[in-house]
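Yeah, one chain of the complex is gone here, protein chain that is, but the others are all in their spots.
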Amino acid sequence: MKGVLRPEAAAELIPDGASLMIGGFMAVGTPERMIDALVARAPRGLTIIANDTAMPGKGIGKLVSAGLVARVVTSHIGLNPETQAKMIAGEIAVELVPQGTLVERIRAGGMGLGGVLTPTGLSTEVEEGKQVVEVDGKPFLLEKPLTADFALLAAWQADYVGNLSYLLTAHNFNPVMALAGRTVIAEPEAIVPVGVIAPDAVKTPGVLVDHLLIRAGC
Amino acid sequence: MKGVLRPEAAAELIPDGASLMIGGFMAVGTPERMIDALVARAPRGLTIIANDTAMPGKGIGKLVSAGLVARVVTSHIGLNPETQAKMIAGEIAVELVPQGTLVERIRAGGMGLGGVLTPTGLSTEVEEGKQVVEVDGKPFLLEKPLTADFALLAAWQADYVGNLSYLLTAHNFNPVMALAGRTVIAEPEAIVPVGVIAPDAVKTPGVLVDHLLIRAGC
Amino acid sequence: MDAKELIARRVAREIRTGMLVNLGIGLPSLVANYVPATLGVFFQAENGVIGLGMRPPEGMEDPHLTDAGGGFVSAVPGAASIDSAMSFGLIRGGHLDMTVLGGLQVDEAGHLANWKVPGKMVPGMGGAMDLVTGAARVIVAMQHAARGQSKIVPRCSLPLTARRRVDLVVTDLAVIEPGEGGLVLRERAPGVTVDDIRAATEAALVVPDAVPEMELA
Partner (left out) sequence: MDAKELIARRVAREIRTGMLVNLGIGLPSLVANYVPATLGVFFQAENGVIGLGMRPPEGMEDPHLTDAGGGFVSAVPGAASIDSAMSFGLIRGGHLDMTVLGGLQVDEAGHLANWKVPGKMVPGMGGAMDLVTGAARVIVAMQHAARGQSKIVPRCSLPLTARRRVDLVVTDLAVIEPGEGGLVLRERAPGVTVDDIRAATEAALVVPDAVPEMELA
């Protein structure tokens, strides 16, 4: 862990054209202060890798509405009509990936695996252009690993070595993305002294985290 | 979760020739009461899938000493001279697997993936007889998924729906094996009422566990 | 009883003691209302909770506890939080005993299409492809027809969700079981005849001698 940053300073790290993994599922477990700072700074041509694009006015939806997004790799855009409209208008390229495949591709990228062998997507449009690998006579799709320039995470508690814990359905993609971003920025709801998060409650070890957002209001 | 069993009753479920995944790392996080009951019942020709074979008198070492093991799939037998002697004598077949590959093969088996694409083992003896898959020009070994008839787990706390939590380095292979055994038997150090383990502290959801060993001394 | 309630009540009868069940958004989510608490069923939402409970009273909602549609839920005693990798590990690995999904089309091969209407609606497949591929039992809960068009068709014209044959289709008119030999008509909705169903179904149906009326939860 390098230290604690204000959201504006964290947003300044992110250049035009960067690829961002962003935690969250319909904006639950998404780093909203980080996203607000990004919207203010307005880097262009971002690639977003995330479960979904939320809805207008929430989470990743704010980046879409602000016109900062050139490409998304995601499993679902159904609740964000703006993403759909921009896709149809050719303003955003959308790669749709089955949700379980998406999280495994991110995990493979973060954990040094060459790809994912999954039965999901066989004999569907998802198979198009992909290698099919047979293992003991059964076919599997070879899905490639994903990494990104940045992973932007939302967490519940953090300590000052960067250890993170998560609450309930706000885990979702965050713990997996923590390994797959070259720079990892986490926005916790609380920061506690080192030693306060019990070792067994840590879901993301601090060694994976580069920056923490400073407490709200500081 | 089907219910709570005495170790002897759990051992009776396991027939000659069964394959067993057993949690633990040098006998830390290994279900010792379950193993003692297995030694007493003495099923023959077992296949053991585990990180290591511990040492004589501890954990999996007891099964080896009792002559119940026909085959092991493991990353390390260096601290158990009996396993080595029986391997050289042709009494136990040993498949040595790099530790990170072993845990991913078990995970793939439990999570419905077709295999593991790993750089580990390339250009070594581990590569022999295996398919090499290129992804974007980089080679990876295709390692096959592992499942077993039974997974025998050690846990810290369990509740009566079968949720499990683990302590410190006693996690090791246990949470991953919980998905890869067709029948899962867990030996917790304590059993607590439902609701006592917080949802965020559950590392193995109870829906994966078939049987809990009854409290010691009951 | 409206069509949706009828379907939900019939699907609820498929659920057995101690099952782990995933209910899709919309119609399928209604099924939970008709499953007795005594069965000890655990509902999973793919966004990461096992042991999903009812929406909490106003003022007690928590933004960290939602279903896959983003709606507020509660957690039953014995609930567990999981991340998305574990969630889909359970699904793909066959640990989910049942999934109930909505459908756009089911065809004579038992294939489901439910994620895309090319040129019209491209929401994305979300978790549907993994659910249909991996769940131990796949139940499609949908209206028999939409805008006068049968949704049970000889061959799906819409993009498929998976190569796997679904296990059961429950509509407001019928219960249909896809199998090797085609779509077998298993049950009629109350007051509906086999001829009514044939007339409303574009696909060929295999009709056994006895087609009893649905029993509802």
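Order as written gives the chain letters A, B and C; numbering starts at 1 within each chain.
We adopt the following convention: a contact is a pair of C-beta atoms (placed from the backbone, for glycine too) under 8 Å apart; a residue touches a chain by one contact, two chains touch by 3 or more.
If you're wondering where the values come from, they're calculated on a predicted model, not measured in any experiment.
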Listed by label, the shown chains touching the absent chain are A, B
Touch with the missing chain holds, among A:A42, A:V132 or A:V194, for A:V194
Among B:V39, B:M87, B:V135 or B:V194, the residue in touch with the chain that has been omitted: B:M87
Contact residues on chain B toward the hidden chain run 25-29, 51-52, 74-79, 84, 87, 94, 96, 98-101, 103-104, 107, 118-126, 156, 166-176, 203
Touching residues (missing chain, whole complex) on chain A: 1, 107, 110-113, 159-161, 163, 179, 194-195, 199-200, 202, 205-208
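Definition applied: only the chains that are shown with their structure count from here on.
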Hey, which chain ends up farthest from chain A, C-alpha centres compared? B
Let me have the rounded angstrom distance from the C-alpha centre of chain A over to the C-alpha centre of chain B, please. 32
How far is the middle of chain B from the middle of chain C, if each middle is the mean of its Cα atoms, in Å? 35
What whole-Å value do you get for the distance between chain A and chain C if each is reduced to the mean of its CA atoms? 29
Note: chain B residues in touch with at least two other chains are 112-113, 199-200
Per-residue overlap in chain C, given as positions that touch at least 2 other chains: 49, 75, 81-82, 88-89, 92, 133-134
